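Left out: one protein chain. Kept in place: all the others.
The letters A, B and C name the chains in turn, as written, and every chain counts its residues from 1.
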Amino acid sequence: MAATYGYVAHKDTYAKRLRKIEGQVRGIAKMIDEDKYCIDILTQVSAVTRALQSVALGLLEEHLGHCVAQAMAEDSDGDHAAAKVREAADAIARLVRS
Amino acid sequence: MAATYGYVAHKDTYAKRLRKIEGQVRGIAKMIDEDKYCIDILTQVSAVTRALQSVALGLLEEHLGHCVAQAMAEDSDGDHAAAKVREAADAIARLVRS
Amino acid sequence: MAATYGYVAHKDTYAKRLRKIEGQVRGIAKMIDEDKYCIDILTQVSAVTRALQSVALGLLEEHLGHCVAQAMAEDSDGDHAAAKVREAADAIARLVRS
Partner (left out) sequence: MAATYGYVAHKDTYAKRLRKIEGQVRGIAKMIDEDKYCIDILTQVSAVTRALQSVALGLLEEHLGHCVAQAMAEDSDGDHAAAKVREAADAIARLVRS
């Protein structure tokens, strides 16, 4: 059986949000092409960054509630669960520092 | 005369970087569509966020060196320059907090 | 029995790291009092911010591995575990956005 991840139930929502973000990135390219004011472009970049972080936080919550939870449930000695927690913590550190 | 902003000299570079970012966002959507592992998707989201921030930091440096510098040079009483510095500081705050 | 949290085993380490951060904050105040160069002060502020985030990431990893894991283990219907995951996700969101 293929693994099913936490986000699978919301694939359509994520697809839609990422299409919107893709359109926003294209919009920033268009602003630069049309010589728009730098500060207005920066405002758009901040908006896209926040939208991406929001996608990441959603994926992460579902990852903790499904994949990490499953590792904890199936794990007899705790080693596998500890590795999953460490992996999630590393991903969180990358998000916090990016 | 139309205003020319600091980034204009590098429009092609920014266009190229944003096309790459657009492709990366499409890549994240594809990873979700193909049920890739959550942590690998999060790693990609962090990479795109960093790429976007790098674009923002480049635009900002050129904005400070051109638009803000020009406001300071043309400004007799300092009010316009102060407004430009405040506007840039607000944009920096949005970047730091996003 | 009082609850014991994940970080309890490392209380001394955290106490030491926070005393160091406290000293760094005092150092920034001293730099301002002594009219040090703005950019050097900003470099110190970035260093303290990173040190604080590192403490937060450590606490968070231990929280996931202990408190959230315990909620998952003890939870028959999953409601309590889901609430713990949501609470952790909210804390992560605050870290990412701060």
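Going forward, contacts are C-beta pairs under 8 Å (C-beta built on N, C-alpha and C of every residue); 3 or more make two chains touch, one makes a residue touch a chain.
Not measured: the values here are computed from a predicted model.
In the full complex, the hidden chain is touched by subunit C at residues 2-8, 11, 14-15, 18-19, 21-22, 25-26, 28-29, 32-33, 35, 37-39, 41-43, 45-50, 52-53, 55-56, 59-60, 62-63, 67, 87-88, 91, 94-95, 98. Mapped onto subunit B, the interface with the missing chain covers residues 53, 56-57, 60-61, 64-65, 68-69, 72-73, 81-82, 85-86, 88-89, 92-93, 95-97.
The rule is short, and it goes like this: only the chains that are shown with their structure count from here on.
Chain centres computed from CA atoms place C at the largest separation from subunit B. Taking each chain's centre as the average of its CA atoms, subunit A and subunit C sit 21 Å apart. Residues of subunit A in contact with two or more other chains: 50, 53, 56, 60, 88, 95.
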